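One structure is given here, and the rest of the page talks about it.
Only a single protein chain was left out; the remaining protein chains are all shown in position.
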Amino acid sequence: MSVSEMFIALQGVLTADQDIREEIRKVVQTLEQTAREILTVLQGVHQGSGFQDIPKKCQKAREHFGTVRTQLASLKNKFPADQYYRFNEHWRFVLQRLVFLAAFVVYLETETLVTREAATEILGIESEREKGFHLDIEDYLSGVLTLASELARLAVNSVTAGDYARPLRISAFINELDSGFRLLNLKNDSLRKRYDGLKYDVKKIEEVVYDLSIRGLNKDSIANAGGEK
Amino acid sequence: MSVSEMFIALQGVLTADQDIREEIRKVVQTLEQTAREILTVLQGVHQGSGFQDIPKKCQKAREHFGTVRTQLASLKNKFPADQYYRFNEHWRFVLQRLVFLAAFVVYLETETLVTREAATEILGIESEREKGFHLDIEDYLSGVLTLASELARLAVNSVTAGDYARPLRISAFINELDSGFRLLNLKNDSLRKRYDGLKYDVKKIEEVVYDLSIRGLNKDSIANAGGEK
Amino acid sequence: MSVSEMFIALQGVLTADQDIREEIRKVVQTLEQTAREILTVLQGVHQGSGFQDIPKKCQKAREHFGTVRTQLASLKNKFPADQYYRFNEHWRFVLQRLVFLAAFVVYLETETLVTREAATEILGIESEREKGFHLDIEDYLSGVLTLASELARLAVNSVTAGDYARPLRISAFINELDSGFRLLNLKNDSLRKRYDGLKYDVKKIEEVVYDLSIRGLNKDSIANAGGEK
Amino acid sequence: MSVSEMFIALQGVLTADQDIREEIRKVVQTLEQTAREILTVLQGVHQGSGFQDIPKKCQKAREHFGTVRTQLASLKNKFPADQYYRFNEHWRFVLQRLVFLAAFVVYLETETLVTREAATEILGIESEREKGFHLDIEDYLSGVLTLASELARLAVNSVTAGDYARPLRISAFINELDSGFRLLNLKNDSLRKRYDGLKYDVKKIEEVVYDLSIRGLNKDSIANAGGEK
Amino acid sequence: MSVSEMFIALQGVLTADQDIREEIRKVVQTLEQTAREILTVLQGVHQGSGFQDIPKKCQKAREHFGTVRTQLASLKNKFPADQYYRFNEHWRFVLQRLVFLAAFVVYLETETLVTREAATEILGIESEREKGFHLDIEDYLSGVLTLASELARLAVNSVTAGDYARPLRISAFINELDSGFRLLNLKNDSLRKRYDGLKYDVKKIEEVVYDLSIRGLNKDSIANAGGEK
Amino acid sequence: MSVSEMFIALQGVLTADQDIREEIRKVVQTLEQTAREILTVLQGVHQGSGFQDIPKKCQKAREHFGTVRTQLASLKNKFPADQYYRFNEHWRFVLQRLVFLAAFVVYLETETLVTREAATEILGIESEREKGFHLDIEDYLSGVLTLASELARLAVNSVTAGDYARPLRISAFINELDSGFRLLNLKNDSLRKRYDGLKYDVKKIEEVVYDLSIRGLNKDSIANAGGEK
Amino acid sequence: GHRREEKDSINPPSAMTMSFKAFQVELDTKHDKYERLVKLSRDITIESKRVIFLLHRITSAPNGEEILMESETKLDLVRQKIKQVAQELMGEDMYQFHRAISPGLQEYVEAVSFQYFIKTRSLVSIEEINRQLIFSEEDKDEEAKPSSDCHNKQHNTSSLKVTPVDYLLGVADLTGELMRMCINSVGNGDIDTPFELSQFLRQIYDGFSYIGNTGPYEVSKKLYTLKQSLAKVENACYTLKVRGSEIPKHMLADVFSSKTEIIDHEDGLS
Partner (left out) sequence: GHRREEKDSINPPSAMTMSFKAFQVELDTKHDKYERLVKLSRDITIESKRVIFLLHRITSAPNGEEILMESETKLDLVRQKIKQVAQELMGEDMYQFHRAISPGLQEYVEAVSFQYFIKTRSLVSIEEINRQLIFSEEDKDEEAKPSSDCHNKQHNTSSLKVTPVDYLLGVADLTGELMRMCINSVGNGDIDTPFELSQFLRQIYDGFSYIGNTGPYEVSKKLYTLKQSLAKVENACYTLKVRGSEIPKHMLADVFSSKTEIIDHEDGLS
């Protein structure tokens, strides 16, 4: 085989690879669009009026997740299953974002932490690496940390909207999350840096609870909080 | 499952992952050591006296490649086969270096370009991605580009050593290589940047040939060049 | 001695050095793990129910400090005593963290500032540089500043837990600390930057006290505060 | 002891420390001045006319090294011997520079590589860490790498000045140095990066030798080179 | 004049410049020390007991300003009078701090804003650039902004100390100050950033006043406020 | 129009913009492919045997330019005619390359510099901005500078191929080009940087001419040079 | 820089030299124009910033109308500068000089949209902004372009279009000013404005998140600051709500009027 024949063969492989990446990029763009739409729906809960119809918003978000599942299904067909890590830089960011959105919906619905398994179900992907297109732990955790920030914001806006019970429940939830993260031994990477931000969320929510407590606004709320949960 | 139980489980996975990386790093260090030793053997060809015993040097390098094969065999056992791309940042650099060394040996022996298949055989790894621990095209090409630089240097030092025929043969070889690369449609990545350096190697070698030509030192060499090959 | 012999000798020294660093890193990792465990124990005081059993938590933290002492004893054997500053970048961060934890325990127990000597005793290291593995002033002060932030948070959560006297005592303590720091002439380094944060802790605590005052919640507390101390 | 008394005591220590640093900085400034003067003397060898009186220049540089020894002797008295690594950031850079200058003088005088021991003698410091103010391997190697660059420049300027033998000797020297460095297993730090530059010096000198060879200018030089050495 | 003589002359100028800076730095350090002492005196007003003896504290601070004047007199002799802006980076920070302290004293004494002229008198410097060492307008304004923050804190602590009239007076003062600052067109520099903080001070004081109002605690205070002054 | 409608409209615009860019990128890729093919054809002139059939190579290149014209015609339809400079980053690089190739063909054919107008004709685009898709002056000049480098290389290889007249003609051509470029006042942009390279090309060619001169190889060539043209 | 056409060579210049002389003129002309535009852009930036400072004086001053009028006058002056830009760009592809003028235009968008918000409590559209940047030639200004080579144009109108990206970047910066306005309002006892602002800012924030990273990098880069501004406004509203919880709603008016009294009372003292 001459050098030139050899390089023609190599170019064939390179082209195939570039085509795959192009395909992946396209699907990822549609995923990003859907993710942004879900975000727009869920951000409505911060509006004063948004607290009434949380269920409806969750419902609507759930519908969008149908689209997400279709898009992710399409994504996983774009490349050989065992080359997940060859291409995952392309979808990593949007996947973390989708985990956050799934976690947010689940929290709004049940005030619990979405498990990794539950998150993968919502997204229609595998929970275990061996089975195919899956959700890495780091990506799951990253999405969960975004949820923590969002809940800190929600605690503030709940009070503005006159809902004094919610911050107390958020506080309990976030404390549990914080304890959970303290069990992890994170490397000095981007996840570690994001985790360092969690303590600001914890503090912010504690201050909201404090503001309510000192004004006695947590009194009946506590009863409610217990009851509602 | 409580949040805390969940995080304990997650930590288990994270730890396993870190252990794998630690293991990989250790093997990669031994590979780097061997690569450095092969390089020292082959560097000898640049020195005046080194031109006589090229075959002996190649022989010695070939022996070191036995060690490389053992070390790479050990490396591929350190992680699940389908997670090659999850960890390949750790060995990428040394693998490219080893491809260069293999290509250099092959060139010195036969004055031909090592094929990707031949390179993988020397390294004792797979030539196809599907079969396991393999050699990516990009890494192969990267090693080949390092060879080009080395040959530009060899052309210069051949003249110093009084071997006026070798630069002409190197020139023909590098021109073929350059044509080959021009068949590729490279992305704007690190490989592309390295390829941009190839033209300087080509030019350097052309200037060596020019220096010989204008002084008439290429005359008998041409005949020799044909004969030797 | 030939150049090559010389470099072989040099490599021997370099390898020894790298081995030391590797050993140090490993011990530091176990220290970080223990530190995280102590933190988890002490974090409990911020929760509503946590205020009752502070002594028990301190007790438990004290036990963990036994482990810390063993680990630090192991650390100091990893390198020659007079090369403390050659390697201290590796353990600086965790040492500051451990000082904070020691200072937190001491505060919770006695509402006083741990002295540098007391801190070194808890950690089982030397208080004076000349005697061996010691605690630098900067690291001590850094740990103390972390305590200040933690106390600002504790003041907030005390109110939530209905303990209106504690913030007043914290306020007095932090004011004394602030005066102390004002006696120092800090350089423009990271410690100075951290010290600049102290004023926010002071202010935060003053605002908590203000909130109690304007609502008359500090009235009987003052009497109590005096009595409790 | 009250908090305020404690902090006054701490400030005492901090002040003492700052005074030490101030003293060190002053001596280091004088060292830098002397180093610059030595450099000015030695840079004269690059001038066409500078090749005749190399011995005189070396002589003059040697005198300056007397000043260096006095200054370094003063430096080591500024701080406790076992805190070398606490303060060495202050003099590290100038020490590397001085090693380079010593290595340059030794090369110009004898065309050999200054050993670490010889370098420490010229500087009047210890060769072993245990004995006091010493020269770290990394700093020694860093100075040697600077020498390599300087010699590449010297090879070029030798030719301009009509000295065709010197580049050949420099070439042999630098090749030996390169082999030496290949025996080292450098970490990915600044020294490694500087070492990566060595190959450019090697190549530059090879090209000078090439230019001489192809014009037959190395013929009598070789004889001379052997004789002079 | 030869090139080398020219550079020796230039280095002379640069060295002279650095000597001046060194001298300036030393004086600035003593100024910082004095500023810290004045601050410690004045910080007393924030503590409960501190409200009685404000005049005495001001008196004591005034004495320290005698030292400041001596130190500033020394400072202005360290450099040519017409090169104020060449070196002012060195003393800018401490000068702003001293303006703040002077403004704080004046406020505590008369509850008015120190004018630029009055500030320069207290510091013993010129009010106009043409006359010599003067107070830059940005530095004056910066010091005034620090006063605003301090007053916000004072308003909070006044309430704690049971002085309900003072916050109202502070509120009036700070509102006028705010109106004044709004007249300025600032560049995007550090002053602008500091000015952005003013609105938070205004907000904080407004909140204190509000807290007093809804509890009717401002009613008799108004009368008192007039009377006390 | 509501805020949300406004943003939906804006996103529409942004998406449309991206779609245009995507379309442009695709055409640009085909252009790059064609450019690479033309280059491969023309590269042949550097090889020994390539000097005979320059006309045939030019002929073949001219045919490829037909494809280029079609592709550029397609490109100009991808975006609004009056927004050339909005998107030109995408095709700038390839356009400069094509100008170089056109200039190379023209030089090989007639040994003259392609004019801007002639270049636009070869590429099938406009010579003036007002008329539509045109050739920016900087892009034209940049292509011409690439020609200069190529001619320096050609001068070297001409000698190797035994054509001693061509370097002299190239020398005259490139000198005139250099004079032309010196008339320009360039900004500190990429063109300036590329122009800085021209002097090295001029120098290289001057060295070739010198080498020929001292060997008397330019003597009859002069006559030939005139004759050949 | 190009007046040695004939004198530097005795031989007639070659064709190549001739064309390079033409290139010299072309490049110099372009660079000079670019430089004039940079200077105009700087002026536009500075004056727009001053308009923004002026508008912030409204919350404290009782004379809002007067300030609005003054800001209108000042914005007209800025538009005169933009008109000069438009004249420079007449017949050009504006994107060729976009980098020179973009900073100024963004700051203008910020100023104009701030004024518009104060007047109408809504977001000015890009269409509305561009409508104001169509200039007729009747009001010919004399002092314009002293340094340019004054090619007397006799067109009827000139115009300039702010690009969508410039508009977005200007609006992103607007949110910083709105945040400042919000905190100022709280400090001045105005409790309605903060809630209005938080609604409005949330809409803009939602708009930007909807666009996300489909826009250019500069837009995505501002998202973080935007989010922080929103948080500051939301926190301010939160505080207002929480503290408002301590008294019955109907007392509020009373509280604030008494506060105003205090201030008036104190005003005479200083």
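Order of writing sets the chain letters: A, B, C, D, E, F and G. Residues in each chain are counted from 1.
Simple rule for what comes next: contacts are C-beta pairs under 8 Å (C-beta built on N, C-alpha and C of every residue); 3 or more make two chains touch, one makes a residue touch a chain.
Nothing here was measured: the structure is a model prediction, and the numbers come from that model.
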item: Among D:T40, D:T70, D:T110 or D:S190, the residue in touch with the chain that has been omitted; value: D:T40
item: Chain E residues that touch the omitted chain in the full complex; value: 1-4, 6-8, 10-11, 13-15, 18, 82-86, 113, 115-116, 129-130, 137, 141, 176-177, 179-181, 183-187
item: Touching residues on chain G - with respect to the absent chain; value: 1, 4, 7-9, 14-16, 31, 35, 38-39, 42, 46, 50, 61-63, 66-67, 70, 74, 143, 146, 267, 270
item: Contact footprint on chain D, counting only the chain that is left out; value: 32, 36-37, 39-40, 43, 46-47, 153, 156-157, 159-160, 162, 208, 211-212, 215, 217
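To be clear about the criterion, only the chains that are shown with their structure count from here on.
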item: Smallest number of contact steps required from chain D to reach chain E; value: 2
item: Centre distance in Å when chain F and chain G are each reduced to the mean of their C-alpha atoms; value: 42
item: Centre distance in Å when chain C and chain E are each reduced to the mean of their C-alpha atoms; value: 34
item: Junction residues of chain B - those touching two or more other chains; value: 179, 185
item: Two or more partner chains touched - positions in chain G; value: 206, 210, 214, 246
